[in-house]
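Note that one protein chain of the assembly has been removed; the remaining protein chains are unaltered in position.
So that you can tell them apart, the chains are marked A and B in the order they are listed, and the count of residues begins at 1 in each.
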Amino acid sequence: MRLRSTGLIALLSVSALTLSACSGGDDTEPEPAASTADVAEFPEGSTMAKLAEAGKITVGTKFDQPLFGLVGPDGVPEGFDVEIARIIASNLGIDEDGISWKETVSANRETFIKSGDVDIVVATYTINDKRKAEVSFAGPYYLAGQSILTLTTTTDIEGPDDLAGKKVCTVAGSTPEANLLANFPDTEVVPFGTYSECLEPLRNGQVDAVSTDNVILAGFAADNEDLEVRGEPFTEEPYGIGLGLEDDEFRTWINDTLEAAFADGSWTEAWEATAGTVLPTPEPPAVDRY
Amino acid sequence: MSSLLYDSPGPITRRRERIGSIIGGALVLALVALAVWYAAGRGVFELDRWDVLFDPPKNQSAADVWTSMVLKGLGATLRAAAVAAPLALVAGLLLALLRTARHAWLRLPAVVIIELFRGLPVLLMMFFGLLGFGWDAFGAVVFGLTVYNMAIIAEILRAGLAALPKGQTEAAYAVGLSRTQTLFSILLPQAVRIMLPSLISQLVVLLKDSSLGFIVGYAELLKSIQNNAQYFGNQYFIALFVVGGTIYLVVNITLSRLAVWIQKRSTRTSRGPIAPRV
Partner (left out) sequence: MNVIFDNIPAYLTGFLMTLKLSLVSGILALICGLFLAAFRVSPLTPLRALATTYVELLRNTPLTIVFFFLVFVAPQFGILAPLGFWTAVIALSAYTAAFVCEAVRSGINSVQFGQAEAARAIGLTFGQSLSLVILPQAVRTVIPPLINVFIALAKNTSVAAGFATVELMASGRRLATANPADTVWVLVGVALFYLAITIPAGILAGVVERKVAFAR
């Protein structure tokens, strides 16, 4: 529904442009009256300027991912992704009250960005070429890899090659699901809506393993003594920040912001306050300015 | 009770029925007791499986838990239904009018639309909104609810129009009303009235179907149960589910009762044709 209103706004602005073009000579576009000191830092008309001026940003993140984005009943999520989003928001001059958190699940991240429903997505979001055709990515801000979670009592699964003939739970529409389907055809993939939904079936023996990015699994293993991560990661999953397609200005700015955060220690701080409580602190990755 | 199948029972039958009822009742009660005993054995009734509702752990307040379920969860469910229901009613009315139009080129598209959307799952229509057109979850849920229910409502109204006695139209024409006037001031009011119970039951269906939003990532009542269970731990699933399930039942049964009540009232006050089944 939001799409329609943005379409309308686009239409209006186009007609406004045409009108000003028709009037001839006068090139100045209608300028918003308010302009604070913060806004002045950003190029006019850029996404950063718009967000900074509104003082509001809508962030799509996971609501059920321990260590990265896990929501409480008050509606404010906690985790590394959430902290990364906070770093970006604060660099836009947006305070905590100006951030609205929106749950995105693996299947709807592209659509939420395209519909303008969220401004950015920070949600354990793997950068890949297929998605690059739909949305743009800043980052990566973390390098993960697909791995396997089983019960501590399971003995016959030590790595991805042991998955043949096993029931493996993952999320419908996610990269791990696509990877399992493509590279492990003998594995029975059990798709749920979110990763957390996989845990009870795993405990109850209804599935044999859960497979997704190692850090997600590490979060579950840290919270549950009966679960553990097995084997080395068998894929590379660079986590990026999703934003509107071809918004290169915004992408470059987020990349700069990330690099600054890598350099001044706020990235490390964010990590240690969240995922770092159970995982070792890694080196910051190199930003990919494709 | 249906008196179709049996006469008023005599003394022997009554005694037999009483014995049967006692045995049957005892069996049902025994089953319930067994279930309760089994659940109790698994600790379902222990306080620490229910304290999330009044004294939740993790330094959260019970008010937040209830707000997240009732205000945010149920609120989102009702919001989707409240937006979709009027849309479906208006679009359904429009389709019903086209469906009963005189020209085939008006009727045909209406028939195709009605048959198409009646034959497709609501969930698929939601995925069309979400993945196909790239809308947000709310838009997708409203879209799915609207297009399916508008087709059903169109059929309900058409059946209502078809059930009216021909004399109504003839009398309207005889006093010089135009076709449009006849439709809007004579036929539709009566059709809506006799089909009101069906329309309300359809709105109950619409409300029930809004729970499909859970699958397309709309943060409605079920999702709020799940989020809370995820945050506080799975042992609270039963308590949270009991609350959420009760909310659904109360809302739906109230609406269903309303439909029955209206049906009773309208059959008492009007001698119009009996509502046909759709």
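Here are some notes:
By definition in this document, a contact is a pair of C-beta atoms (placed from the backbone, for glycine too) under 8 Å apart; a residue touches a chain by one contact, two chains touch by 3 or more.
Values in this document were obtained by computation on a predicted structure and should not be read as measured data.
Within the complete assembly, B:Leu116 is the residue of B:Ala63, B:Ala82 or B:Leu116 that touches the hidden chain. Of the options A:Val190, A:Ala221 or A:Ile241, the residue whose C-beta touches the omitted chain is A:Val190. Checked against the full complex, the one of B:Gly20, B:Pro109 or B:Pro165 touching the unshown chain is B:Gly20.
In the complete assembly, the contact with the undisplayed chain comes from B:Gln235, out of B:Thr67, B:Gln235 or B:Gln263. On the side of chain A, touch with the chain left out of the figure occurs at residues 107, 110, 130-131, 133-134, 167, 169, 172-173, 177-178, 181, 189-193, 197, 200-201, 204-207. In the full complex, chain B contacts the hidden chain through residues 1-2, 4-7, 9, 17, 20-21, 24-25, 27-28, 38-39, 42, 44, 115-116, 118-124, 127-128, 131-133, 204, 208-212, 214-215, 222, 225-226, 229, 234-235, 237-238, 241, 244-245, 248-249, 252-253, 256, 277.
By our rule, only the chains that are shown with their structure count from here on.
The distance from the centre of chain A to the centre of chain B, each centre being the mean of the chain's C-alpha atoms, comes to 36 Å. Chain A meets chain B in the complex at residues 1-3, 63-64, 70-75, 103-105, 107-108, 110-112, 114-115, 117, 193-194, 196-197, 199-200. For chain B in complex with chain A, the touching residues are 56, 58, 60, 64-65, 67-68, 72, 130-131, 133-139, 142, 214-217, 219, 226-228, 230-231, 234.
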